[in-house]
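Structure record follows, encoded as structure tokens.
Missing here is one protein chain; the remaining ones are kept as they sit in the complex.
Order as written gives the chain letters A and B; numbering starts at 1 within each chain.
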Amino acid sequence: MRSLTNLLGDINETFWFPPKASSFAEETDSFFMAIMWISVVFFVLIVAAMVYFVMKFRRRPGYRGDSSALHSNTLEITWTVIPTIIVIWIFARGVYGYMDMMTPPAGDTIDINVTAQKWDWQFQYPNGAISDELFIPNERNIRLRMRSIDVLHAFYVPSFRAKSDVVPGRVTTMWFRPIMEGDFDLFCAEYCGDKHSEMIKKQGVHVLDMESYETKLAELAKPPSHPVYHGYWLYKNRGCKACHSLDGKKIVGPSFQGSWGETVQLSTGESIAFDDQYVQESIYKPQAKFRSGYEKASQMPSFEGQLSLEEVMSLTAFMKEMKNEAFIKLVSDEDGLTPEEAKSYGISDEAVAAKDEGSESGGKGDPANEMPAEPNK
Amino acid sequence: MSEAAVHGDGHGHDDHDHPAFLAHHFDDPEQQYDSGKLGMWLFLVTEILFFSGMFCAYALYRSIHPEVWTFASQFLNSTLGAINTGVLLFSSLTMAWGVRCAQLRQRTGLVVSLAATLGCASIFLGVKAIEYTHKWELGLLPAGTYESQFLPAAAHHGISQWLYVLSAIPAACVLGFGIWYAMTIAKGEKENSEVAGPLLVTALCYFAGVGLGLFLESGEAHGEDHGPGTHSEEHIDGHEHPGNVHEGEEGDPGHKDAHEGGGEEHSMLPGEAKVVFVSAETDGMKPLPKPGAATDKEIDQSGGAGLFFSIYYCMTGVHAVHILAGMGVLTWLLVRATRDHFNEQYFGPVDYVGLYWHIVDLIWIYLFPLLYLIK
Partner (left out) sequence: MSEIADLSALPQEEREARENFLFNTKGFLSWALTLDHKRIGLMYLVGVMSAFFIAGMLALLIRLELMTPTNTYLSNAQYNQVFTLHGAIMVFLFIIPSVPAALGNFLVPVMLGAKDVAFPRLNLSSFYLWVSGAVFFLAAMLYTGLDTGWTFYTPYSTTTQGPVVAATMGVFILGFSSIFTGLNFIVTINTMRPPGMEWFKMPLFLWATYATSIIQVLATPVLGITVLLLAAERILHIGIFDPAYNGDPVTYQHFFWFYSHPAVYIMILPGMGIISELMSVHSHKSIFGYRFVAYSSVAIALFGFLVWGHHMFTSGMANVTTIIFSALTFTVSIPSAIKVFNWLATMYKGTVQLNTPMCYALNFIFLFTIGGLTGLWLGALSTDRPLHDTYFVVAHFHYVMVGGTLVGFLGGVFHWWPKMTGKMFSETWGKISCLLVFLGFNLTFLPQFVLGSRGMPRRYAQYVAEFQELHQMSSYGAFLLGFGLFVALGVFIHSLMAGKKAPPNPWGGATLEWQCTSPPPYYNFLEPPTVNDPYNYKPLAYRDGDRGWEYVHPEAPEVPQSEPEPAQS
């Protein structure tokens, strides 16, 4: 199969395992293989005995069985004691590895707050920065303090061999130490509803060197100043995108595209203008009104106290912009904009600031001018 | 269980020597009796395990939140509980007496003792109806619907509307059995009147229980149910935060740490207030206050008291369903007893139902101190 060789395409992967990207991987994998070989030995013995007995003692002319071998305490004790010793060893080694996973080294950890919500992850760093993908420095002990605000989720990074359930009503702590720079997958491993299988961050766990990590954190801590970009930034980082699309499709709640200024139908049958007032109420008191067709989307939490009035204004500015074809095209690429793309399109603080000035000065040679969509002022 | 052991339907192929009560697939009455008895015991084991789930929940939450139990159990009327305990204990006595009568083929004694058992069960339910409706009226409800006892609206008294609803069925029974009894007397059907009479008494016993409950509850209510309200310092407190606790009003995220696992390090972010997505206050959880440090009012408004009543209603409710089921089976026994089905050789069903009835009593014997007495 073409595929099986493909599976091993990445040099860091083996047939059984994803890359060994954390300090747990070595022990866990070698233990896995140890159990594997023990099992293979037993399995081969059992199947060989089975096949041999079937051939040797099959009913055939001239052969008569001897039914005297009925029990043997020696044998029984042997095949009780040997497996017992083996499973005791397996148990003990399992506990050894487990205690390592459960005991974060004292001091010198980087603590990151994780919030799981249907169906997105959010990470908050020691400097207060918030992101929707995880950025961590290499060769440092990372400790996650995780909570869920709705149902059970589980934080699972296969390359780290690390998994822990996130239980609503509790704070779960887990730790790991990345040993390899790179981008790794994050999965939700506890069933959480419709988009459980989309609650993943493909290549969304970024292990960086310390310097890039600090740069990244500083960048994350500083939101864009321009309201439209600020709104887009909030949309990406504050969980809106889990339920609201930019491409006009219904995920759970209505899309952000094209609604602004329209008259929308409520589930009560009334019509209402989609304006600042309505958006603000929907963010602060989401249970107050439902748009027709979205009655089941009643699980949106209130963001009162989470988003300031200023931030809500930025979001409305962003929604307004979502009627602009070119702008929509820009932001509704499959995965949104990567930081590099955003930069190249001018969606970064410097660019925005430059553009604000440039609009007065004519903006020659400004990267913002290459951006196909200019936010309406 | 027991009924299955009784009465083969005769699809057996021989065995004319079998007595009528012996099912075809059993060899002798002894085997049939032993099977039924073992079956019943196994069934009782499943009953105990069924309740054990709730006892576990009780033990778990009581050990986590002892203060909630102390606070909430004062709303239970232990006089009514004690009366019900006595009533059930007496019904166990009459039941045991009934088994003896069946073994000795004392038909009248059996009918009387079954009727007495039924009557006691009925009194028990009547008292329970008063206890339940009184609590519903006060808003002492499961966690999701629990109403704070520190709100003026909670202090509502008088006979509950719910009591009329609950009493509709027993009232219909009184009417129905009364008419039936009168008819059997008029027609001189002795066997039927021996069923209808006890059933009429049983239905009336419910109202005896209700009357008893009403009397005691009205006498006690003013003394006991206002317990929390009489602490004056909390009354003052109560005006500072008028509404019940709802999402987003209790400001201190530190409260979260009363929950398991959260008590450890707090070294986190400088911008703690700027919590991710949605803060602790708005995620729908009403954090329980720290044990020991809580006032009654905090316990009351944290929603924790509702947890006590959740467990109270689940345990006593499931128990009451078992009482009802027991009454059904007792009625069936009563009918068979008037038909003189039981004798020295065949008294299995009475014995099995007796076992069942004792286990239902026994569960109450545990429920009463756990819920009413231990503070």
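One rule holds in what follows: a residue touches a chain if its C-beta (ideal position, glycine included) is under 8 Å from a C-beta of that chain, and two chains touch if they have at least 3 such contacts.
Note that the structure is predicted; figures quoted are calculated from it, not measured.
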{"item": "Which of A:E198, A:E262, A:E310 or A:E325 contacts the chain that the document leaves out", "value": "A:E198"}
{"item": "Candidates A:I110, A:V151 or A:M180 - the one touching the absent chain", "value": "A:V151"}
{"item": "Full-complex contact with the absent chain, from B:L42, B:A82, B:I169 or B:A325", "value": "B:L42"}
{"item": "Which residue of A:G94, A:P126, A:G182 or A:P223 touches the chain not shown here", "value": "A:G94"}
{"item": "Absent-chain contact - pick from B:P19, B:G53, B:G86 or B:P369", "value": "B:G53"}
{"item": "Where the missing chain touches subunit A, by residue", "value": "1-4, 6-7, 13, 15-18, 24, 27-28, 31-32, 35, 38-39, 42-43, 46-47, 49-50, 53-54, 57-59, 61, 63-72, 75-76, 79-80, 83-84, 87-88, 90-91, 93-102, 150-152, 154, 156, 158-159, 161-165, 167-170, 172, 185, 187-198, 200, 202, 296, 299"}
{"item": "Residue numbers in subunit B that touch the chain omitted from display", "value": "1, 3-5, 8-9, 11-14, 23-26, 31, 34-35, 38-39, 42-43, 45-47, 49-54, 56-57, 60-61, 141-145, 260-261, 284-286, 288, 302-304, 306-307, 310-311, 313-314, 318"}
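One rule holds for everything that comes next: only the chains that are shown with their structure count from here on.
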{"item": "Distance from subunit B to subunit A - Cα centre to Cα centre, in angstrom", "value": "47"}
